[in-house]
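A protein chain is absent from this complex, but the other protein chains hold their places.
So, chain A:
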Amino acid sequence: MFKHILKSLTGGPVTEAGPAPADPALAELAGKLEKAAKARLGRSLSIREVDAGSCNGCELEIHALNNPIYDLERFGIRFVASPRHADVLLVTGPVTRNMREALVRSWDATPDPKWVVACGDCAVDGGLFRGGYACIGPVNEVLPVDLHIPGCPPRPAELLAGLLALLETSDTR
């Protein structure tokens, strides 16, 4: 194992250069973030992921952001275990009626200032699950959404570009 670690240390990082912040996301976020919020956040974001009815596809790709290749934490963004520690709720899925209360409670438990990112086609517009008895539909029917990241599921690079836009817009420049 030590040989392995040594090789990792000498072999250079496997992490790839991050993408530029997504243009549509920057446009969507423009003017949404207040100055006070920007000052408090600096260049750091804590994200609480909430699955509100996803098929788990989005979760797999969000997981990939934590692998050494995408390495989300180098940008100052990290996933936290509780909404009480979070600045951002990253919500996936077409918000099932059975998950509505849990989602709203997670939002209530998140301290201000806070943002909501709707991740994946289901969270953006309900996807294929619109119109049934079991789903409410897009996340913005339940919570105010600040940023939409479409895709089924979005690729890790797309997720990264969207989240970087959030960081750029909330930067104290």
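By definition in this document, a residue touches a chain if its C-beta (ideal position, glycine included) is under 8 Å from a C-beta of that chain, and two chains touch if they have at least 3 such contacts; residues count from 1.
Throughout what follows, contacts and distances are computed from a predicted model.
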| item | value |
| --- | --- |
| Name of the absent chain as recorded in UniProt (options "Amino acid ABC transporter ATP-binding protein", "Chemotaxis protein CheC", "Glutathione transport system permease protein GsiC" or "Ni,Fe-hydrogenase III large subunit") | "Ni,Fe-hydrogenase III large subunit" |
| Hidden partner chain, touching residue among A:6, A:20 or A:134 | A:134 |
| Residue touching the undisplayed chain, where the options are A:6, A:20 or A:152 | A:152 |
| Residues of chain A in contact with the chain not shown | 1, 4-5, 14, 49-64, 66-69, 79, 81-83, 93-94, 96-102, 106, 127-129, 131-135, 152-153, 155 |
